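And now, chain A:
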Amino acid sequence: QAVKEGGTLVIGTGQAPRHLNGAVQSGIATALPSTQIFASPLRFDDKWNAQPYLAETWKLSEDGKSLTLNLRKNAVFHDGQPVTSADVAFSIMAIKANHPFSTMLAPVEKVDTPDAHTAVIRMSTPHPAIVLAMSPALCPILPKHIYGDGTDLKNHPRNSQNVVGSGPFKLTEFKPGQRIVLEKFDKFFLPGKPHLDKLIMTITPDSQTLVLGVERGDIQLVPYVSNAVDLKRMKANPNLQITDKGYEGIGSINWLAFNTAKKPLNDVNVRKAIATAIDKNFITKALMGGFATPADGPIVPSSPFAVPDVVKYPLDLKKSAEMLDAAGYKMGDGGERFKLTIDYLPGSDEQQKNVAEYLRSQLKKVGIAVEVRASADFPAWAKRIASHDFDMTMDNVFNWGDPVIGVHRTYLSTNIKPIIWTNTQSYSNPKVDQLLNDAGSIIDPVKRKAYYAAFEKIVTDEVPIVYINLTPYHTVANKKVGNVPQSIWGPASPLDDVFLK
Partner candidate 1 sequence: MNLLRLLASRLGQALLLVLAVVVLNFALVHSAPGDPVETIAGASGGMSDELKAELRQSYGLDKPLPVQLGVYLSRVARLDLGYSYFFNLPVVDLITERIPATLLLVLSSVVCAFLLGTGIGVLAARKPNGLLSQTITVLSLVGFAAPVFWTGIMLVILFASVLPIFPVSDMRSIDGSSEGIAGMLDVAWHLVLPTLTLSLVYLAHYSRLARASMLEVMGSDFIRTARAKGLADRVVLYKHALRNAILPVVTVLGLQFGNVLAGAILVETVFNWPGLGRLAFESVLRRDYPTILGVLLLSAIVVLVMNMLTDLCYRLVDPRIQKR
Partner candidate 2 sequence: MLNPSTLLQVDDVRVEFNTRRGRAMVLNGVSFEARAGETLCIVGESGCGKSMTALTVLGLVPQPPGRVSGGRVLFGDEDLLQASSERLREVRGNRISMIFQEPMTSLNPVFTVGEQIAESLRLHAGLDRKAAHAQAIEMLRQVGIPAPERRVDEYPHQLSGGMRQRVMIAMALACRPDVLIADEPTTALDVTVQAQIFDLLRDLQAERGTAIVLITHDMGAVAEMADRVIVMYAGRVIEQGTTDEVLRSPQHPYTRGLIACLPELGSSQEGERGELAEIAGVVPSLWELGNGCAFRERCPNAHARCAEEVPPMFDAPLPGQAGHAAACWLLAEADSTAREVAAA
Partner candidate 3 sequence: MATPTDTAPPVLLSVTDLKVHFPRPRSGLLAKPEVVRAVDGVSFEVRRGTTLAVVGESGSGKTTTALAVMRLAPITDGSVRLGITDLSLLGDEAMRQARRRVQMIFQDPYSSLNPRQRVGEAVRAPLDLMNIGTKAERDARVDELFAAVGLRPEQQQLFPHQFSGGQRQRINIARALATNPELVVCDEPVSALDIAIRAQILNLLARLQRELGLTYLFISHDMAVVEHICDEIAVMYLGQIVERAPRKTFFARPLHPYSAALLSAVPTVSGGRTRAAQRIKLVGDPPSPINPPTGCRFAGRCPVAEPQCSQPQQLREVQPGHWVACHRVEVVAGKPVGPLQWPTAA
């Protein structure tokens, strides 16, 4: 199909980015615009293969402790300054210092710049995730002459105003919480790209508005749609195309986490009994309209490290009840064994609240009285979880490509911290710590996979977390949109290939 040049693509999103600098801010809200504005050393195709981007070639040393990037000579920032290895070095060290994913570049010690177009990343230990960490969403290259002025990078005024990168689009307008307008950067280093003249990201917290906008054709592309009702509706629309490709990278799992430090959830048999009482099929089919698929392990199936051989808990209420009896929690008066609370991340009802409520009615069947504790807003929830003041909580956590970045944090006993999205389950198993640390310090993917297989077996057996389902993220696009992003990072990667028919 012939690529057509020009046109304005309107992207609808429900999440408002704080600012546009992905080097200091994680999350898909920022990644979406940030990856358009900033280029990164590498990018990925839809099969986890690294591709040249700012770096024409790259090389990971045999010992896995250094990565050499050979940069393009023709790359310039939006303000006309050339992109040099100094910028790369500055950016990588800035990300190490400021990005919330502390494990991502933890082993990086320094970045050598033998010449203007060569950057060598030096690490203390072999770091398997280093190549993936060069992705657009994780490693935006910032112009040192702008961001290196000594101002605290997290609060840098240029994070939201007059943002300068070297990506395919440059910023023309950023109305916080409303819209972001990007224009084609005509000196973009990849010849002939991007195809679009203009990108508009319109931010509307109301999903109904997005749906309407897409249906009317005002909006041509909506990423990260997970709501079954909306998906069903849009799927039926002949003018729209819908795909679930492009979300392998972030690898989002919707799960039920236990506070294993608290009675009775410190008893693995209780946790197993609860897992046995949950009907994942009902959740994915009935609650999520069949768009979601059940999740069984800590690593998403689309990841190269996923293994199918994990401990599973098929629904069996009778068995569950027997397990609880065996664990010493006999049915008391009024058919109640004990009480638990469940929290959930506010904001995405279908994935979180509904499941929590389902669990309440489901667990009642085996004699567990569950109180759903709602949090008015994210901070309220975050506070409860971070301070480990919960029994169970629904949560939604991303793999972020490599397990080192997104998986380890949840299970390492060294990561039991008063911070959300750490090991707030207080799960502690020296064996697991060992396995993860080993897997995180070697490069060989085959060996790593073996370590992870063992790890997965253990954690699914000890159930600090019941994996419920994979978040059914979809990209909805108008049929007029060509080359809907399908790489592992999906929409959180440069849209320089996208065009309008």
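Quick note on the criterion: contacts are C-beta pairs under 8 Å (C-beta built on N, C-alpha and C of every residue); 3 or more make two chains touch, one makes a residue touch a chain; residues count from 1.
Behind the choice of candidates: all candidates are chains of the complex that A comes from, given by their letters.
Just so it is clear, the structure is predicted and the values come from calculations on it, not from any experiment.
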{"item": "Single touching candidate for chain A, where 1, 2 or 3 all sit in one complex", "value": "1"}
{"item": "Complex interface listing, chain A residues touching candidate 1", "value": "8, 10, 16, 18-19, 24-27, 100-102, 152, 154-155, 159-161, 175-179, 200, 202, 204-206, 208-209, 212-213, 216, 218-219, 376-383, 386, 409, 417-422"}
